[in-house]
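One protein chain is absent from this view; the other protein chains keep their places.
Per-chain residue numbering starts at 1, and chain names A and B are given in the order in which the chains are listed.
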Amino acid sequence: MIRLRPVARLAELRLLVWVAAFSLAGYAVVVAAAAGKFSWAQLLVPVIVLGLFAALHAFLVAVGFRGDQLLLPLALGLTGLGFVLVERLAPNLLIKQLSWLVLASGAFVAVILIPRDLSALARYKYTWALLGMALLVSPLLPVVGREINGARIWVGITGVMQFEPWELVKLALVVFFAAYLDEYREILSAPPRRFGPIPLPPLPYLLPIVLMWVVAMLVMVFEKDLGATLLFFGIFLAMLYLATGEPFYTVIGLLLLVAGGVVAYHVFGHVAARVDVWLAPFASDLRFDTGYQLTQGLFSLGNAGLFGAGLGNGMPERIPVVWSDFVFDAFTEEVGFAGALALLALYLAFVYRGMLVALRAPTTFLQLLAGGLSFIIAFQTLVIVGGNAKLIPLTGITLPFVAYGGSSLVTNFILCGLLLRVSDITARVRG
Amino acid sequence: MTGRSVAANIRGLTLIIAILFLLTSIGVGYWTFVAASDLNGDPFNPRLIAAVRDRARGRIVDAGNGDLAASFRAGDAYRRRYPDRSLAQVVGYASFKYGASGVEGAYQQALIGQDPSDLLGQWRARYLDERTAPGSIALGIDAKVQQAAFAALAGRRGAVVALDPKTGRILASVSLPNYDPNLLVDPAQQDVAWGQLNGNKDKPLLNRVAQGVYPPGSTFKIITAAAALESGISPDQRIRVDDPFQADKSWGDYFVRSATRAHGDFDMALAFQRSENIYFAKVGLQIGGANLAEYARKFGIGRLPDLDLAAAHGQLSNAGSLDRPTLAADTSYGQGELQVSPVQMALVAAAVANHGIMVQPHYATAVRDPGGGILRTIGGGAGDQVIRPETAARLTQLLVGAVEAPGAFAFGARIPNVHVAGKTGTAENPSGSPHGWFVGFAPAEDPQIAVAVIIENAADGGVDAAPIGGQVIRAFLGK
Partner (left out) sequence: MEITFALLLWGVRIAFLLLLYLFLIRAFRALHRSLDEEKSAVSARSTGLATLVVTTSHRGGPRVGERMPLRAVSGIGRDAGNDVVLNDEAASAKHAVVSFADGEWWVEDAGSTNGTLVNGSRIWDKERLHYGDEVQVGRIALRLERVQ
């Protein structure tokens, strides 16, 4: 089934050499600083990780993959930084993260090989919608559902393996929106009537999307996860904008978001608590209570300076759950503002490249798909970095590729694989 | 195809994302550069505390080099010991979990060997983990005055502060209720203690000397008198007092009341002795609210004192000015909407004592290096001339009269063979029975000490507070 027609992917290979270089250097400093001495044997884990990276590259070469050569090195570069930070912040989770990486790589390979025709995804759009809903509801089910840290967003067996299904739901959501909006784009973007400058959308056609969104919101409210709710809303607005280019949908959407936020603030205790902490984390009644995590994060940022305290030389471990919620602050403390800028630039490069893939994609469905996927990475990065830096309320969203967390790593590798598939199709069409 | 193409929308979205990335970078830059020094100096920043977890912090000592805070080894970490509970809010605590407060917080960097004046030492600590040995902090606290103040307050809720009017060095500082800081640095007890202290409605963590604000009551008449003397009102001029008083019918059913229900002619000396509200209300109205407000500002009312520990700024009035006549009248005798801290009132007395010059108050006097040499001294600024020396001299006479004259309210502060200048105050407040005040200084001829005393909800107001002032002054003068 797999036809081997190797092609050279030299640009990708060259970039991966740099990834290997800085990942090894970073990891070596972290283990040496922690142990007070250095031996080559300590580099076993990063060598395995880099071996896995090389294998992914070799796989793409072997199957004659003609897609983009920049996205994978960027994603793997971020993943490499992620391993440096897991070793720094939570070394006991390193092996777990490594096994998740193996799983994620498997998922990536699967996405590259199947489905043979990516456009087929569009044909089963309602299946994706239903699957997404099922995944979303699964944590609420009695046997498999788990509530961790106050959010009921997990499925799995305690102690063995837990998964956050909503990570996959966001992909299903993008596929569904891309397919649906592709089909009804013309009707939606050319509303027959306008009320002043406000377009009156053909409501029956918007109904399925709005319905899906409402269900997502309701479920998220029950699962008490602010971050996922925000992310779904962001995807919804961005996809609608990509398809229609109608600024009023976005404006109305943002107004809805503000209104919803105000209502949620007054109705839901967990939302109010988040907002209060955001407004005044240093307040004397919060700083040792709910504001503790954020204040410790800000202390980390304050200790950063331009070049940081040095990897392994800061104190980010004082931040509770730093390895999944506050990796950005931890990285900034030790590598400085210069490091933080580099990290943000890596994300921006990934998103820019993803948007370029979208721009070049041959069909509207593929354009919307690639645009939506790239948007996920951009939005997650902005929301979590903004939360870490007290620019917006903190949410449970993780820093893509870098933060510890299996569900998000697997999902982001699938996302990267899908973007590569779109670029591969483009390359083949253009010959 | 209608409308914009998907490609154009992709470009638009990418542009928005790029702008948001830029804004986020600026936000991160704010914390790493602009806010960094605040964050790094924050007494709750665990980096400062952890820097000394595995070695001793510097000592905090009083004027006689007695220990107020010292480190000892407990298990795998160093811990602090605080021998003098009466200085709980001043010395503060350095907890690995709850941060640092008081002198422990304000001089944190010096106490861990990273004094801002030692840049090389800071650099070596940050990048090479090689720390300079910590120095010590010397406070101006005089142990015998401190003990006298603590004993005199006798467990009542309130505060006592004594300072040197010439230098601003704080000699004694008691705030009750207080707490045992040793509990907050003991890992086995700190959580329970922290919870109890924060839940306590009497606020034992608060340093009432600088952070507690109260209406000043009659002690504020010193400022009204200073303004009057400098505005051309003769202290010998007799002013008619008839209780109750209102300036005109527009005051409606509002009256200024005399504490002694007085009817008669008062000069300034008698008005001070009897603490006559109506006299000062009339004087205040005569010189005008704006004029009075200006003098209050000069004396530091409503302004943050330039203290080396946390302090409150209080207020002259809710709006910051005295434009209503009733408000000006009420403020003249220390009620209205005034809020002042004991250290602010001690500074008012100190300015009168020091020929009209108000100096900077400070708890610490020096940062010492590990060898005991002086790294830098604290305080010692020139001070501001807030009133003329002649005005100060005249006020001193009046205040001696307020203590020594027959029937004077502040008789409790009298000391044999020493002229004490002082003023009591009884401050009406919404939280129950009035607070009792005493502010004063001694000896009147060559003032060495200025004090301010407040007793919250005192039974007999200022009459209760005056003897405490007397005992503190006596302890200092050794009489």
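We take it that a contact is a pair of C-beta atoms (placed from the backbone, for glycine too) under 8 Å apart; a residue touches a chain by one contact, two chains touch by 3 or more.
Computed from a predicted structure; not experimentally measured.
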| item | value |
| --- | --- |
| Chains shown that the absent chain touches, full complex | A, B |
| Touching residue (missing chain; options A:L74, A:L231, A:L298 or A:V410) | A:L74 |
| Selected from A:F236, A:Y249, A:F326 or A:Y352 as touching the chain missing from the view | A:Y352 |
| Per the touch definition above, residue among B:L128, B:A319 or B:A459 touching the missing chain | B:L128 |
| Contact footprint on chain A, counting only the chain that is left out | 11, 14-15, 18-19, 21-22, 25-26, 28-29, 32-33, 36-37, 69-70, 73-74, 77, 116-117, 119, 307, 310-312, 335-336, 338-339, 342, 345-346, 349, 352-353, 356, 359-360, 362-363, 424-425, 428-431 |
| Residues of chain B (touch criterion as defined above) contacting the omitted chain | 127-129 |
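Definition applied: only the chains that are shown with their structure count from here on.
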| item | value |
| --- | --- |
| Cα-centroid distance, chain A relative to chain B, in whole angstrom | 52 |
| Of all residues in chain A, those that touch chain B in their complex | 185-186, 189-190, 238, 241-246, 282, 284-285, 287-288, 295-296, 298-299, 301-306, 309-310, 313, 315, 318, 332, 336-337, 340-341, 344, 347-348, 351-352, 355, 358-359, 364, 367-368, 371, 375, 378, 381-382, 385-386, 389-391 |
| Contact set on chain B toward chain A in their complex | 1-14, 17-18, 20-21, 23-25, 27-33, 35-40, 42, 44-47, 50, 97-98, 126-127, 129, 194, 198 |
